[in-house]
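Presented below is the structure to which this report refers.
Every protein chain but one is kept in place in this view of the complex.
For reference, chains read A, B and C in written order, and residue numbers begin at 1 within each chain.
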Amino acid sequence: MIRAGIVGGTGYSGVELLRLLAAHPDVSLAAITSRGEAGRPVADLFPNLRGYVDLSFTDPAAGDLENCDVVFFATPHGVAQSLSPGLLEKGIKVIDLSADFRIRDVALWEKWYNQPHGCPELVDEAVYGLPETNRDAIRRARLIACPGCYPTSVLLGFLPLLERGLADNADLIASAASGSSGAGRQANVGTLLAEAGESFKAYGASGHRHLPEIRQGLEDVAGGEVGITFVPHLLPMVRGIHATLYATVKDKTVDLQALYEERFRDEPFVDVMPPGSHPETRTVRGSNTCRISVFRPQGGDKVVILVVEDNLVKGASGQAIQNMNLLFDLPENAGLMAPAPMP
Amino acid sequence: MIRAGIVGGTGYSGVELLRLLAAHPDVSLAAITSRGEAGRPVADLFPNLRGYVDLSFTDPAAGDLENCDVVFFATPHGVAQSLSPGLLEKGIKVIDLSADFRIRDVALWEKWYNQPHGCPELVDEAVYGLPETNRDAIRRARLIACPGCYPTSVLLGFLPLLERGLADNADLIASAASGSSGAGRQANVGTLLAEAGESFKAYGASGHRHLPEIRQGLEDVAGGEVGITFVPHLLPMVRGIHATLYATVKDKTVDLQALYEERFRDEPFVDVMPPGSHPETRTVRGSNTCRISVFRPQGGDKVVILVVEDNLVKGASGQAIQNMNLLFDLPENAGLMAPAPMP
Amino acid sequence: MIRAGIVGGTGYSGVELLRLLAAHPDVSLAAITSRGEAGRPVADLFPNLRGYVDLSFTDPAAGDLENCDVVFFATPHGVAQSLSPGLLEKGIKVIDLSADFRIRDVALWEKWYNQPHGCPELVDEAVYGLPETNRDAIRRARLIACPGCYPTSVLLGFLPLLERGLADNADLIASAASGSSGAGRQANVGTLLAEAGESFKAYGASGHRHLPEIRQGLEDVAGGEVGITFVPHLLPMVRGIHATLYATVKDKTVDLQALYEERFRDEPFVDVMPPGSHPETRTVRGSNTCRISVFRPQGGDKVVILVVEDNLVKGASGQAIQNMNLLFDLPENAGLMAPAPMP
Partner (left out) sequence: MIRAGIVGGTGYSGVELLRLLAAHPDVSLAAITSRGEAGRPVADLFPNLRGYVDLSFTDPAAGDLENCDVVFFATPHGVAQSLSPGLLEKGIKVIDLSADFRIRDVALWEKWYNQPHGCPELVDEAVYGLPETNRDAIRRARLIACPGCYPTSVLLGFLPLLERGLADNADLIASAASGSSGAGRQANVGTLLAEAGESFKAYGASGHRHLPEIRQGLEDVAGGEVGITFVPHLLPMVRGIHATLYATVKDKTVDLQALYEERFRDEPFVDVMPPGSHPETRTVRGSNTCRISVFRPQGGDKVVILVVEDNLVKGASGQAIQNMNLLFDLPENAGLMAPAPMP
């Protein structure tokens, strides 16, 4: 059994890690830390885990993480930068769900996150944990930077086009929308049910922190500069991300459906839908699957790609476990095999 | 024109007062205070009012309230107790939407609100602002204590039975549910969309602050002691209260439908539905109407009364304006004549 | 492997059976019938099952059910009455999720369901599938009548009180609320999102079909007549049932918390919450767990019991599988071990 620890288990990606790891056949939960909730049983804060998780939160200073084989960071940015070096030194693998090691350009990170980077020396070593593009490097990594929720959906959706150089890379558009769990478990007027319920709005239209990460990921795939406009929106629901992607193809004769099906044929967590389908976020709720449809409306040169994922699973904790499975040579879908409930 | 001021205009009953007063034909908005937002245009915080309200928030210390004919308190408890005496002295009428003057027993108030009462000398003078039971006293009042949102629905629903002594007063049950705007515009993890959305729960089952108010109101009507069990619930929606009331009737031959229709025939804001109807909260959203249905299932001695209201209108700001209309001898429904949109 | 068939797989309890059985370690899905959708792949109608269920719907006349060890009916009432005798004759176990065999009094059934009973000769043999009261009989049954969604929550909540004769049986009240999936996957104006969203209402206040089933179940437990008032409500959400139960205790010294904890200590799917807790429906979404809290407000003689369940799992398909596990001597929680996701 792999001994797993979680730093920062009181947020939504923390509790989702707990839910998934509690059912994972090859993992034992060894420790979960929270400064604020130390001593409190996890299942007291998250009653869905009553009977499944017996652990209590411990103080990160207590040293419980040192007995782990792998430690997940489900923390605000900055924390993994400060604690990872010590863990790595002891031979413990680190899987970071925060933004700390996602951007290779340290100055760019500092600009968007508005603080000095706490661990620039590990940035180069960190592997960007998107298995669909990076599987081999992930297997060999010590430190994995899990992609953000929006970047996962946008990158997977554009991947087949950009890898093959089929689109005008200068003019990509990502109109995406997330359920409000994406804003985290923080007291905040703007994401109260009374504020965000029964309404819809864009946010961050002038620039969102996921933009440099998206651009970096697209440029890695395209092998050159890309122009991307990204507008996120807040949905009046709890879970799910939907990305509607627009690109211009250079060649209208390419069979996009075949391209996408072929590209993702062997991917355990990417499902290309039949032609004409519109994926619904509810079909992936609680599951690690990402569903994609591709259209070329009226036979023109505009391509519309629709992508859905659960922001807390494939967009966070599920993908982290998929990375862990690769890292420890387990079946890639271990612990991730439950379909979404519907309705 | 009546010059109206609002203390504490940044919460939900504050903005609802603004919306209703902005359209009131006989009122001019003179001042709205907020210590935290002083100087900020109201319509900046509440964009629905762009083009309707030009006022900016002012500091309560600035003295703008002194030029008002009436001042509404849309504040947490404690504030109206401290500021009302000064306003009343200047001949300004006070309509308090908070709980400060609702309970006549000062010790009981202090027990449930867990602080010393700041103005016990005005408690006796304050008139409980439920027009359906107190219309004449309201017309002559200087200080009106508007009922709480739950008490309004529970009192109106039980009124016809208790006034006539038709029920077993020792055994009344009120199972009520509110949209999350009832929790106010406060940053709070428990009322985040991600927490309260797509879920339902009771709260305060061992005792809620509206209980002593409900008991006092019922006892006033019944003319003696009553036993009431009150369980509030939190609905995954923004606005609306639904109360499901249970009582035992002493005489199964009473025509309850006729009783309720007759009791409320002349009430402008209480609508008794046809037999067999189930009122929906959406039919009163944004309106000051309260809808009531009454059942005696299977001809037994249990009566089921269903009541809906908008917690922010008849349960707060609309009722406050209804009180103001009475106080200033205006048509009781002035400014309160818009039907709810549906769907 | 147990070979399982499903009659009527296009509704919500059908697809939920599919989801749960697809992940059940001891079951193979052998057939799923639908007259209207014969030939269509199941995963085409329910994309959440893409990659998990390869079956297509078949016509019930095609005979695929005859190779099954057990057949589930997820059909409107009347169907199981007509098809069960033929299956039972062939030695196939029948687990009926519909109301066909729940009521032992055939005349009562016919009154509430407004049609002649199609199979009165099997009514006596049918075992009411509530494991918490009927476990031994379930193990030996050929034909199981799974409880309705509301009855499951109401019966479990009142069970400890009534078994021990602690309450006034003549005066029980159940105020319950369900997500709109309880209305089934039927085109219907009343349960459109535009009608039932952002609103709350009671329905069936004068009498709901689950009432006679609830009364029968309570009387079985109490060993005598009971008086129960049952008012269901429609929640603006998809899944979940919450029951708020009111009873009067004869003896105020009984330790209710201990009573409930002890009664359900060995039940794998009933979780008694710590004192003072209010269970939320979201903590059981997609899971077979039922959570219960018990209060005696202000130390009076009224007891308030709060119960949550997922109407499609413990209230339907999960409970059906729990029954199947008992019937085939499997671990009672086989295939039912996933916790709810939260948020």
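Just so it is clear, contacts are C-beta pairs under 8 Å (C-beta built on N, C-alpha and C of every residue); 3 or more make two chains touch, one makes a residue touch a chain.
These numbers were taken from a predicted model, which means no experiment stands behind them.
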Quick one: which of A:177, A:218, A:256 or A:313 touches the chain that's been left out? A:177
Of B:28, B:48 or B:115, the residue that touches the missing chain is B:48
Option touching the unshown chain, where A:59, A:198 or A:332 are the choices: A:198
Touch with the missing chain holds, among A:19, A:93 or A:282, for A:282
What does the interface between subunit A and the hidden chain look like in terms of residue numbers? 171, 173, 175, 177, 194-195, 197-203, 205-207, 227, 229, 231, 233, 235-240, 242, 244, 246, 248, 276, 278-282, 285, 293, 295, 297-298, 300, 302, 304, 306, 308, 343
Touching residues on subunit C - with respect to the absent chain: 12, 179-181, 183, 185-189, 191-198, 236-238
Since one chain has been left out of the picture, which residues of subunit B touch it in the full complex? 12, 15-16, 19, 22-23, 44, 46-52, 181, 185, 197-198, 238-239, 271, 273-274, 277, 279-280, 282-287, 289, 291, 312, 337-343
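Heads up, the rule we're going with is that only the chains that are shown with their structure count from here on.
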Think of each chain as a node with edges to the chains it touches; is that a line, ring, star, complete or other? complete
By C-alpha centres, the chain nearest the middle of everything shown is C
Relative to subunit A, which chain's C-alpha centre is the most remote? B
Would the interface of subunit A with subunit B count as same or different, where same needs over half of all numbers used to appear in both copies? same
I'd like the Å distance between the centres of subunit A and subunit C, where a centre is the mean of that chain's Cα atoms. 36
Interface hub residues of subunit A, defined as touching at least two other chains: 12, 181, 185, 197-198, 238
